[in-house]
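Note that one protein chain of the assembly has been removed; the remaining protein chains are unaltered in position.
Right after this comes chain A.
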Amino acid sequence: MRTSINQRGRRGAAVAAGAAATALILSACGGDSGAGGGGDVEAQDCPCEIRFAWWGSDERHAATQEIIDAFEAENPDITVVPDFTDWDGYWNKLSTAVAAGDTPDVMTQEERYVSDYATRGVLADLGGLDIDTSKIDGSILAGGQIDGTQYALPTGINAYAMVANPAVFEEAGVDLPDDTTWTWEDYVEIADEVSKGAGDGVWGTQDYGFNEAGLNILARQKGESLWTPDGELGVSEETVAEFFQTSLDLMHGGGQPDATRTIEYQHAGPEGSLVGTNVGGMSSFWSNQLGALSEASGEDIQLLRYPGESEFERTGMYYKPAMFYSVSASTEYPDAAAKFVDFLLNSEEAAKINLTDRGLPANTDMRDVIADELTDADQQVAEFMADLSDEIVDASTVPPNGSAEMQDIMERVNTEVIFERMTPQEAAEMFVKEVGAAIAG
């Protein structure tokens, strides 16, 4: 292979290659400036086709398709087109679809994003549509209201909680804590004890500092809240610093792995977590992840209340709407979309297929309908959630626009803390500053 590119040609090729390559990055960020939202579309009658967008795992896709089939059997004049992706891809795809004027008729939403979409006119006012919400608790419904308008309906509820692996506790010779009375100090002590008792390669707990839900619980215990009702950051710098300090204390005391391992476990999801792989006593997770944790570990993982529930002026645990159903403000078929959402929320058929996949059903009647069908882990979740109902003081505030960035900020700040490149106090200052900028922009 004796190629003979002449020298000038080669110089020209370098220029051309450069130009072509740079053109690629620029065009990757273009995009049609299509109008988003706008509720001025005239409603059409069916037969019709509506698109339903959701995120999730393969099991959820299969189950949702089953629900769609059941709906179509009942409503032969409506066809529901499925449109699903994983969590990260979902938001990129949805924002791009809205920008292109191609908003799905029905979509699942999440609390960190719902305000962004609602205030920009993408979501329809569900109060004006024929959807029965009488079986959903008012405080949970409020999670989908922005400035008094119902833009989203909660599918179900979750709680952020501590999970414990009884096998690891037993191995370490430590008793499971009494979660109604344990303090934050107890949490650190118990984690250290488990690490010491269980030996090398087993730790007391996994770092909680990557998720703002834990911070929200601590803030609520102290009479603060992650977000204020008027869309400001509601947690004080002192509380944030205290939150990170606990994490640092755990690392220094041995209750928690070193920083690099912490990052690796963080990226491994529930299945690869300390508790999920039987090398850790405790972790923080959403209640609907209990099933995945139990299955991965093969143990009977227990849900515990967060520490400090009886330590301060009030309790901090709360119900989080697992996700929401929303309808596009620009759908041509609002009645068909409403009928479908009503089916998702209120039909026994849909509830029996969905079970607790989208949280413990928000519709309280449906909790009884599915009670007999639940696995042991889901049964435990249902009981845990029922026990909490008397203790929960109020609903957590709906996060404001820009709050989706908090997850990212939290992860960065916590990384700075555990690698000790920042003190908890400096980290708290950075956190408050960056979150402030995110919700202002």
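Convention: contacts are C-beta pairs under 8 Å (C-beta built on N, C-alpha and C of every residue); 3 or more make two chains touch, one makes a residue touch a chain; residues count from 1.
What we mean here is this: contacts and distances are computed from a predicted model.
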Omitted chain per UniProt, picking from "Sugar ABC transporter permease", "Heme exporter protein D", "Gluconate 2-dehydrogenase subunit 3" or "SoxY-related AACIE arm protein", is "Sugar ABC transporter permease"
From A:Val98, A:Leu226, A:Leu250 or A:Ala362, the answer for touching the chain not displayed is A:Val98
Missing-chain contact among A:Gln206, A:Ser273 or A:Thr415 belongs to A:Thr415
Only one of A:Ala259, A:Val369 or A:Ile392 touches the unshown chain, namely A:Ala259
Residues of chain A touching the missing chain are 1-5, 7-8, 10-11, 13-14, 17-18, 21-33, 35-37, 88, 91-92, 95-96, 98-99, 116-117, 120-122, 259-264, 267, 402, 404-405, 408, 411-412, 415-416, 419, 421, 438, 441
